[in-house]
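The complex is shown incomplete by one protein chain, all other protein chains being positioned as in the whole.
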Amino acid sequence: MTINAQQELRIDVREASKGVVHVVDRAEYVRRAREGGTLDDAWKAMADLGLLGLGVGEQDGGSGEGITGPVALMEALSEAGVPPVLYLLTAFARTAIQRHGTDEQRRRFLAPTVTGQMKIAFAITEADAGTNSFAMQTFAGRDGDHYVLNGEKLYISAADNADYIMVVARTTRRRDTEDRRVGLSVLMVDRHTAGVGLTPMKIDLHSPERQFFLHLDDVHVPVENLVGVQDDGMRTLFDALNPERLLVSAWAIGLGQHALQRGVDYVRERSPFGTPIGSYQAVQHPLARANAHLAAARVMLYAACEAFDNGEDPGANANMAKLLASEAANAAADAVIQSFGGSAFDADSDIVTLWPMIRLLRIAPINNEMILNYISERILRLPKSY
Amino acid sequence: MTINAQQELRIDVREASKGVVHVVDRAEYVRRAREGGTLDDAWKAMADLGLLGLGVGEQDGGSGEGITGPVALMEALSEAGVPPVLYLLTAFARTAIQRHGTDEQRRRFLAPTVTGQMKIAFAITEADAGTNSFAMQTFAGRDGDHYVLNGEKLYISAADNADYIMVVARTTRRRDTEDRRVGLSVLMVDRHTAGVGLTPMKIDLHSPERQFFLHLDDVHVPVENLVGVQDDGMRTLFDALNPERLLVSAWAIGLGQHALQRGVDYVRERSPFGTPIGSYQAVQHPLARANAHLAAARVMLYAACEAFDNGEDPGANANMAKLLASEAANAAADAVIQSFGGSAFDADSDIVTLWPMIRLLRIAPINNEMILNYISERILRLPKSY
Amino acid sequence: MTINAQQELRIDVREASKGVVHVVDRAEYVRRAREGGTLDDAWKAMADLGLLGLGVGEQDGGSGEGITGPVALMEALSEAGVPPVLYLLTAFARTAIQRHGTDEQRRRFLAPTVTGQMKIAFAITEADAGTNSFAMQTFAGRDGDHYVLNGEKLYISAADNADYIMVVARTTRRRDTEDRRVGLSVLMVDRHTAGVGLTPMKIDLHSPERQFFLHLDDVHVPVENLVGVQDDGMRTLFDALNPERLLVSAWAIGLGQHALQRGVDYVRERSPFGTPIGSYQAVQHPLARANAHLAAARVMLYAACEAFDNGEDPGANANMAKLLASEAANAAADAVIQSFGGSAFDADSDIVTLWPMIRLLRIAPINNEMILNYISERILRLPKSY
Partner (left out) sequence: MTINAQQELRIDVREASKGVVHVVDRAEYVRRAREGGTLDDAWKAMADLGLLGLGVGEQDGGSGEGITGPVALMEALSEAGVPPVLYLLTAFARTAIQRHGTDEQRRRFLAPTVTGQMKIAFAITEADAGTNSFAMQTFAGRDGDHYVLNGEKLYISAADNADYIMVVARTTRRRDTEDRRVGLSVLMVDRHTAGVGLTPMKIDLHSPERQFFLHLDDVHVPVENLVGVQDDGMRTLFDALNPERLLVSAWAIGLGQHALQRGVDYVRERSPFGTPIGSYQAVQHPLARANAHLAAARVMLYAACEAFDNGEDPGANANMAKLLASEAANAAADAVIQSFGGSAFDADSDIVTLWPMIRLLRIAPINNEMILNYISERILRLPKSY
């Protein structure tokens, strides 16, 4: 895709996304975060506007195969202050299915996400394993034509509103394989299967979408719900986690830009000394610097999307984009909080409410230190540090 | 005071403060922040332990005149995670009263604070004036033996639990004086006087002590409640705001140290890859750096206390201490959040709950940009920038 | 151009540039910096390899009109540690000539640069004006078919090796125009004209190319050497200074990458404690972070090139690229110096020698504070701050 074509797609998606924001704007999003409520109507608008078809091939009922479209949508909605995290999860889960699923799986899991009938959550993290996914304990033992799944996951976003959960589990225990990378598998788990339990976590990101513990007690999963090859889940994950990096970067850049714009609007007006505080370099330069870093993360993100869509390994750029996007968004949020002064902490200003989600993105879905390790080892070819 | 004597005082106060923390520890503080409740019992413990006498001269019923004692107490309680903001306000208000009050005022307002019978809040900030206090609109017109006070203040901490509020108001309107610094006065306002109204602000600092709008509608204040000279309130404020800087620095350093210790404890144990993450330099160095910056802010703080207690102008050191303390505390909090990873955002970890108050201290009671302006103008003798 | 095509061009240029580095490599470059010598042979190699035709249209004897090619060449040679600054100047000067020159000027000034016969320096900065070009005093008075040029410029790079100098001068004095932007003109001055004098500046960037004062005493410049319209030099400059930003970004990114690679090579080997210091996160993470910032600046740079080549205003991206590139290069250099420890300061390690040029790029040709002002005003639409 040319840079121009990419920019046009980004602009088109952004334009179309306004129809979604018309249904749930930032104020409504914050209201639901506080009082309860889902994003189902926003999701329906996304379907009606054809936006859910982005990223799914035409043969599967979508309008294009690339990750660029979903990334542009995630960015646009985040910039409007209404990031749909379950959409993000669904989008990368189906990318993995497109690349590794059977025809039957493509039929079962792609078309319904285009119409908005199906939403897919994702479960990989465990309490003791943390960033070390290879240490996970969740186990799926084969029993005839089923896997029997046991374990506990956490930080599962919006799981209560998902129809399926893409679960990563060990099918060979760590102790039974020399290579820790071997033995993982990816399973599509119907959320309403017996044995699937959800408990809300005490995490308040000021979002209508909540975080959950996922309890898996003897959950029976049909073998045809295995995505990719048993024990070789790393290969499938590769096409889930790289898109995840890209979509998360879009989330961060969008939110950072949202915060930045709010700050800019404020400092143009606020004038305790008679002139707008936006004319003071101590106020404007941190905003300007954040703008530059957000812009750089954005061009890197779309370059990574192009690489991914061309079948190249986007790892380097995707990881760097996540690092830079999350840091740029945090720099923006910090500058905006400082610009607002005390009123940043007044709930009505909806500034302090932006912070937890933005801050989390330096940590989740993978912390930036692990990304620096990745750059050190994979790009700079330095020795492992941990 | 020798450096050693200062350190001993600090250690003694810290030791004594454990009796306060025994009454309200961090967990209880957070519980009250969530469910309601005051710090009255902690305040009573402070009185019983003789801690409230610190900073008040013996002739006024206290145990020592310096600011060093109250600063040490504020630091110790903050480091325990239970910063008593109304104490901070009371402590600097009475410093101003000691230096500028009449004998009668010293009798009325100092002794009762030593026994814990009286707590004093402080009101200076207004919505449109922000950091530019000279632009305040609140006006106290003389009417016989009273001032009649009208205006609206905000960000008034713990006002609902105060007996008196030290209010800064104009007694000469801005338009009636050439020198904007002239015309302010400092009044002790009984909170239960007719016309005094409080409305809670929507600010959640995860503290039992809340922020309020203060409405002043034809509030009658006896002229004997004027502290210092009418229209020359700047002189009185000088001995309130410098101690405030010192106490706020202690608040920041204590909270930063509290956060840091929590992080250190965590990274010594957390071991997703088999060794404690505290052994990784990417984790330990930001904590170590924060420790160094907290320690430096602390020595500067106590040097500034010594200057203040010796009757010198502590302005330079007090302002630099506030800048450095608040930034060090924020660096500590940031490093700790990153160390905790996702669990930092789980309310049960009580990490994300530490953040808003720490972040606010880069802004309140004066933002760090104004302090950089102060350093530029007063210390470096550079031209005014705003 | 597609992202892929751009990458291919970049790779091709980089490959071809090895022929230049074969003639003057880093060691030789440093030797000449110390002992004297020009880059004439490197320049000849660039001509022989067809690299000088990049950026010049085919009708003018070149191989392509875009700025992308020259940017790629500047990046490649900088990354090899042998940045040719006079090439950079020539490249952006002829971009302005291509867009604003007469056919005759295109014939006189473009073809000879493709063969390497002509090199063009650039003179805009004056001592008292600094970053405020509008305050320049150099004046070109019209006298028949000549301009008579008087003034003094400084920081004129490699002027002793240039054939022509593109000089910016006032043709209408500042006092005679209301709009300070009116009255500038761009003149091509033969360096060997009577009245042109050069004095070396005492600036050591560890480069064979030196900085000069340029003295202009009654220099007669034929009117046909005016590029663009008299008094409307800003329009011509627009197509010189934007390409300059782009080429300078390439210079910074290349040098930063050169430094980074040197550091990476060193920390893979250096092992005072038995394992390579490159395995310590305190060493590797700053290098990794610099790599990410260099990469982001690079994608932004090439996106800006694409915009420029498409005739769009590249101002936003070109300025942000310069800001980010120069800061990333400095972060890289700083991390590398710290990695080398004391030996960074040993001339034989050629690390400390890299620093002045890299540091200068946060200042020249325009300081980053002015770029933050640009972003604030032009992108964020904030009030002017200075």
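Going by the order they are written in, the chains are A, B and C; count residues from 1 in each one.
What we mean here is this: contacts are C-beta pairs under 8 Å (C-beta built on N, C-alpha and C of every residue); 3 or more make two chains touch, one makes a residue touch a chain.
Worth saying up front: this structure is predicted, and the values here are computed from it rather than measured.
J.: Since one chain is left out of the picture, which of the remaining chains does it touch in the full complex?
T.: A, B, C
J.: Give the residue, chosen from C:T125, C:N225 or C:N291, that touches the chain omitted from the document.
T.: C:T125
J.: Please pick, from C:Y155, C:W251 or C:Y374, the residue that touches the omitted chain in the full complex.
T.: C:Y155
J.: Touching the left-out chain: which of B:F212, B:Y280 or B:F308?
T.: B:Y280
J.: In the whole complex, not just what's shown, which of C:Y29, C:W251, C:Y280 or C:Y374 touches the removed chain?
T.: C:Y280
J.: Just the residue numbers, please: which parts of chain A touch the chain that's not shown?
T.: 280-282, 285
J.: Would you write out the residues of chain B that touch the absent chain, in ascending order?
T.: These residues of chain B touch the chain that is not shown: 1-4, 6, 264, 267-268, 275-276, 278-281, 284-285, 287-289, 291-293, 295-297, 299-300, 303, 306, 310, 316-317, 320, 323-324, 369, 372-373, 375-376, 379-386.
J.: For the chain that got dropped from the picture, name the residues of chain C it touches.
T.: Here the touching residues of chain C are 125, 128-132, 135, 154-155, 201-205, 270, 272-273, 280-283, 337-338, 341-342, 344-348, 352, 355-356, 359-360, 362-364, 367-369, 372, 385-386.
Here is the rule we go by: only the chains that are shown with their structure count from here on.
J.: Which chain has its C-alpha centroid farthest away from the centroid of chain B?
T.: If we average the C-alpha coordinates per chain, C ends up farthest from chain B.
J.: Any idea how many Å lie between the Cα centroids of chain B and chain C?
T.: A distance of 52 Å separates the two centres.
J.: Compute the distance, rounded to whole Å, between the mean C-alpha positions of chain A and chain C.
T.: Going by mean C-alpha positions, chain A sits 40 Å from chain C.
J.: If a residue has to touch 2 or more other chains to count, which residues of chain C qualify?
T.: In chain C, the residues touching two or more other chains are 280-281, 285.
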